[in-house]
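Just one protein chain is left out here, and the rest sit where they should.
Take a look at chain A:
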Amino acid sequence: MSVVVVGAGLAGLTAARDLLARDIEVTVLEARDRVGGRTYGLEVAPGVWADAGAAYLGHRHTELTALLAELDLKTTPTAMAGDSRFELGGDVGTRAGRFPPLSAVALGELFDALTDLCAKVRVDAPWLTPDAADLDRRTAAGWAAEHLRHPDARRFFPLFLGEMMAADPAAVSVLHMAFYLRSGGGLRYLNAFAGGAQEDRIDGGAHQVCERLAARLDVRLGEPVRAIHQDGDGVIVVSASGQVRAGTVVVAVPPALAGAIDFRPGLPTPRARTATAPGCAVKVHLIYPRPLWREYGLSGWTVNATGPLLSTVDDSPPDGGAGVLTGFVTGSEAHRFAALPAAERRERVLAQAARLFPELPAPAQVHVTDWIGEEYSRGCYAALFGPGDWGLLGPGLIAPHGRVHWAGTETSTEFFGLMEGAIRSGHRAATAIAETQEEQ
């Protein structure tokens, strides 16, 4: 029997690719007029692409690495040589390397406490962690107020969580924070560029992965799915232009969007709740004629307590044909920034760029990508599980609902929130469907 996949992001297209490889007929329905989901390419100069969505990978991202080889895509290392700039209360300062001008002992106490938390969590089933109910009930902000004494640790914690998981500490449970950090490979791996999760980018842009996958598949754009009804014979999937009958469905969209679909019979557990927050990331790209900061011995890396850009990183193409500085606006700052009119966003970004890099001319272009406001993503990097979410949503997150299977980075307990998690979830869903069909 044929399969319908809902969502043409990495998870859905990976599932579709795997099913097709097993000679199973598959159709992909995508709400947007493009494929890629939370990967999106921005052409900032002729032939120069910036990643407006997911961008980085490391050597532990083995499924993504294998897919890149299959699709004949190359990676390029993320540049990080030179001095960094910091605006952490007071004037902008320059320092060698990436280490911020904060008490190292205070940061060590923060990372000790987070390491202890991560060690406790059962990453394959967070709701079964000892003390899960308690960790699920409290917010990361409450945890920080209780455990962090030094002002430098309290100042750095929201910046760290913003960078790691695009979360406002008030919006996520302690359990979700610990799970996310552990799922991504632990604090050190998730934080690191060289040897870590930000080691490389995809040369020419991460959006090419989905474009190349889609080129081999039956993908129908502009087809938001409204309803999924199961009966004795199969499934009817209702989308914008009509309905499709299938034997099995893979729903590969973020939890809040999956939860908005009309399922019959209804779902035994919800996909998302009101406590489930969108990943709070706005990505800003500052475009220069070339990576001008390097000429001043700067890496382009900055960390800032004063927004809107809480950190910046050099994402220039390897040939230096343009200077691309990516700014991350995350957590509560992302909500404030996203609410501003476009002209004011631009003005604040330019003012900050002038403070951080007074030796550089103003960027030739400023691009703002607001993922919170994206109707068909509802946030980025990934859904943020708030207090109570893991206890209620966790047990039903992965188990199929009859003929409906789940994919998407939020349904992978390995590398949750990352491209790698999306791909692994797609493989998992396709394998489960193929095994069911073989049994029949």
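Operating definition for what follows: a residue touches a chain if its C-beta (ideal position, glycine included) is under 8 Å from a C-beta of that chain, and two chains touch if they have at least 3 such contacts; residues count from 1.
By our rule, contacts and distances are computed from a predicted model.
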item: Protein name as given in UniProt for the chain not displayed, "ABC transporter ATP-binding protein", "Phosphopantetheine-containing protein", "Hydrogenase maturation factor" or "Roadblock/LAMTOR2 domain-containing protein"; value: "Phosphopantetheine-containing protein"
item: Residue, one of A:111, A:263 or A:376, that touches the chain absent here; value: A:111
item: Identified contact with the non-displayed chain, of A:59, A:188 or A:336; value: A:188
item: Full-complex contact with the absent chain, from A:27, A:62 or A:103; value: A:103
item: Chain A residues touching the omitted chain (full complex); value: 97-99, 103-112, 115, 187-188, 191-192, 195
